[in-house]
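Shown below is the structure under consideration.
All protein chains but one are shown in place.
This part shows subunit A:
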Amino acid sequence: MYAPGVNSSTTLSSSSSYNNDRPPSAEAVEVATDPASGGFFNSDYKKHDDLKQMLDSNKDNLKLEAMKRIIGMVAKGREASDLFPAVVKNVVSKNIEVKKLVYVYLVRYAEEQQDLALLSISTFQRALKDPNQLIRASALRVLSSIRVTMIVPIVMLAIKDAAADMSPYVRKTAAHAIPKLYSLDQDQKEELIQVLEKLLYDKTTLVVGSAVMAFEEVCPERIDLIHKNFRKLCSLLVDVDEWGQVVIINMLTRYARSQFTDPNLQDVDEDEESKRPFYEDENEVEEEQQEKRAPTLDPDHRLLLRSAKPLLQSRNAAVVLSVAQLYHHTAPRSEVHQVAKAMIRLLRSHREVQDIVLTSIAATATRRKVMFEPFLKSFFVRSSDATHIKLLKLEILTSLATESSVGIILRELQTYVAAHDPPFVAAAIQAIGRCASNIKEVTDTCLNGLVSLLSNKDQAVVAESVVVIKKLLQTQPSAHREIIIQMAKLVDSVTVPQARASILWLLGEYSERVPKIAPDVLRKMAKTFTSEEDIVKLQVMTLAVKLCLTNPKQTKLLCQYVLQLAKYDQNYDLRDRARFLRHIIFPADAESGGPTRLSKQAKKIFLAPKPAPVPESHFKDREQFQLGSLSHYINTKANGYQELPPFPLEAPDPKARDVETEPQVMEQAPLFTAKKVSSKKDSTFYSDTESPEDESEEDENSSDEDDDDDEEEEASSSDKDDDDNEDEESSGLEEKLPIKVVKSTAKPKSDEEEEEDESDEEDSSSESVSDSDSEDESSEPSSVPKKQVRNAKPAKESTPVAKPKSNLDLLLDLDDVSPAFTPIMTPSLGGFLTPMSTPSSQVKTQLFPDIQPASAVISPNTTSELLNKINSNGLEIKYRFTRSPHLYSPSMASAELTFHNHGPDELTDIRVGEKPTSGGVSIHDFAPIPSLSPGSSLMGTIGVDFADSTQPVNFEIKIGSDRTYPVALKVPVGEVIRAVAMSEELFLKQQGGLRGMNENTAKLSLTKPCTDLKSLTNKILTVANLGVIPNSDSSTLRFAAQTLSSKSTVLVSLLSSDNQNLTITVNCEKMVIGSMLITQLKACLAD
């Protein structure tokens, strides 16, 4: 490999400079590459001359060869910086491989040779404009890797450009460059975050992973940047590359911990469980019961868990473990066990993976035994495992031991004791001890087993057993006199200091049980005192003192002797201890003239009952770290570790995650918060008497307790930011909110803001509904047309006062849910700037401010066929009008579509094709259906503005790329109107204005006499979406509605002169509607 040509280089070195234009002669080059010319004896300072020579040549292969050798030097860690000028010149090389290697070199040495590195910058700047995306990307990659502070502005500019590049690959590189620049210059943070924000919005899977990585490095605290991307991240998660998945999941874990409430809040405290392992089973039962009434998860929380779950099947262990930690840290307890299986699978992977996974399992197992219990056998040690893996497995086995499983575990442990791996054997014995003390049933068996180990031939085994037995005996010393005697005998044979010390301590502690043996042992130990280890010496002293107190007659002298010996020991610890003990036991009588207070209490001091040690897993304290993190593994805080925040007591505003890609809308986002803050203040406006402070609390109760409809039912504003008292109850309420529905206030209000309120009301309700719905559909691109945003009433902007109310309004009136009115939502459209009506119609409605939309009382069940299965080869679509306003626009009637696939094949990508554009008719598509498997059905919602006509609306349904079916959506006249509520006087007044041409009257006699007005009402309401008007006259029924598009009033009155004969009057501005309606009503009543 090393083939320098010295001969030529020495001759040339004097004449050639780096900028030498004269190419080296062909001969010289040839000699230079000739390995036979040999160059092992050249001196160091000339060593690189030949390389420079080759770099200066104009032949690519020579340059390449030189670069390869330089890279070889770099790789070996040898200094190659003196070649920098020669190498940098080649950055312009056309040969892509030379270029690549120069890049590699440049990145390595640029920091040391800043000035020279600057020479190369212009090349990169040119390369950044290259049409080849690979070159653009690699130029940015190298440019950002050059750690020279001077080029920071250039890099910044380059990153900004690249972040907006067409190619996702370049954008990915830009994301990578962000942390590099950040580490180079921290001051750029703000600007970088802006770029990062843009990158986070990217929808390409290639970019997202890197963007989140950059986010984690640059500004992990800016969790607010994630809100808008949360759902997107969840839905893209499966498709992101493996490394990105790990980073995203880890970040989302932190996010979930800060944004969602603890799903296990109502469960028993987990610590309790581990504190009382004996009652494990009972706890589990309790837990299960509690899980049943566990609070529902935030839909976003659920979305996160659901989208992460398939990744448990990833081939990449890091991904699996990160999902496992996500579940461990954020999932409800009942779901955590799902990850166990996947973690067990990882145990079949490489040794290093095993080690890390086992560490995680060990930590988890201390808290969640149940999770791994079914897999107990997977932790059985194999003889081929490495020692540290064996130890981890033992640790897990002992943590998992319960009454039922301890038998199997002990049998395994017994086998392990016979292994020939000393640390492992020792750990196995300790494990037996831990099982014994944790599970009372087996203590005796274990103890017997351990005692039998005392006769083992292996010193280490005996010693370890002694130590363990000592700990066990402390828990129940009374019964085991024999064991103590047997152990006392061992003092002669055991040499391991730890074991000797343990025996001595035992004897001292329980000397009264073996009154004859203890002094004898002390005598023996006193003889050998000087040759013992320090730890043994300390225990000899302790033994001596204890015996001296219990049996002074026999041992006082011995004790004095031992202390005397210790006084002159080399170890100062021992000397100190000896002095300290001497003064307590043998107070200097001469000076004080009697026993001191201390010596009187000596017995209490030394022979106090000592609590038995509780063997604990040393994985217990690891809970503080995020599972699977480096800090968790080494059990100390690693540099740059991000702590996992505790769950918030109350979830921050989930609305923050609503996706609104419309930039205009985004700018409005702060308004949400403003609204929240002020909503409480405004609430006094509605609740006349209560003080604002009391209100929120009282309301919480009232909303839960009485569901009867008063004039103004008030619910808590449940304003999370303000309300500290909010407890679980209210958060539960909070969860229910989105499903509850606005019912318009019955009390008429005369101020002009009414209309405002209304629209805001619907807006905010749509927002909250979007929370629950969008889970399924959030990936759907939002398409709020800009035009309509601009159409929004100017009044809205000019009266910001009205806005703060909207949240409250929503909450105030929720009650008495009529399912028909539940606004159905295409989620991304729920932005609160969505226009509710066109300006022209406003003018009209403002003439009659007391007319308010009411919810439909009956929602018809009749379904009609939109697309026949025979026509479409299997796809059947049925529709039904729900009588709820479509959220896209109030002038649209929403129809519920039911898709059913009768065919044998899966249908993909079902969507609306061509739509009508003329005549004011418009359609808002249902969310495209990506696939419909055979036999299954799905629901969708379509919004249609019929422009107050009953003409069928024709459009196309597309399936896949090539199948198109024309369909016609027919609408009964009763569905192009919407029920409204108004007072009786107003009704009469309006009716008076709609006489003549606008009035249609019909008389009919019923076939069978009708006694009950209610059944008549029902009949009418089934046919048409009308609102019932409160009535003073018993013989008359009055109904009111508005047409959907133009908001023209439709009034229906029914006069029954007797039980048989009826007069129907329909007053409507739109004569066609009026006449059609009366025909329909007649038909239905005649039945």
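Just so it is clear, a contact is a pair of C-beta atoms (placed from the backbone, for glycine too) under 8 Å apart; a residue touches a chain by one contact, two chains touch by 3 or more; residues count from 1.
Please note the rule applied: contacts and distances are computed from a predicted model.
Its UniProt record calls the unshown chain "MHD domain-containing protein", which is the correct pick from "Telomere length regulation protein TEL2 homolog", "Mitochondrial inner membrane protease subunit 2", "Aspartate--tRNA ligase, cytoplasmic" or "MHD domain-containing protein".
Here one chain is not drawn; of A:114, A:258 or A:642, the residue touching it is A:642.
Among the residues A:55, A:154, A:199 or A:321, only A:321 touches the chain that is left out of the figure.
Shown as candidates are A:90, A:229 or A:250; the residue that touches the absent chain is A:250.
Of the candidate positions A:101, A:252 or A:559, contact with the unshown chain belongs to A:101.
The chain that is not drawn here is touched, among residues A:222, A:377, A:970 or A:1003, by A:377. Counting over the whole complex, subunit A has residues 60-61, 64, 68, 71-72, 75-77, 95-98, 100-101, 103-104, 108, 111, 132-135, 137, 141, 144-145, 147, 167-169, 173, 176-177, 179-180, 183, 205-206, 210, 213, 238-239, 241-243, 246-247, 250, 310, 313-318, 320-322, 341-342, 344-345, 348, 350-353, 355-357, 374-375, 377-378, 380, 382-384, 386-388, 412, 415, 418-420, 457-458, 628-631, 633-634, 636, 638-642, 933 touching the chain that is not drawn.
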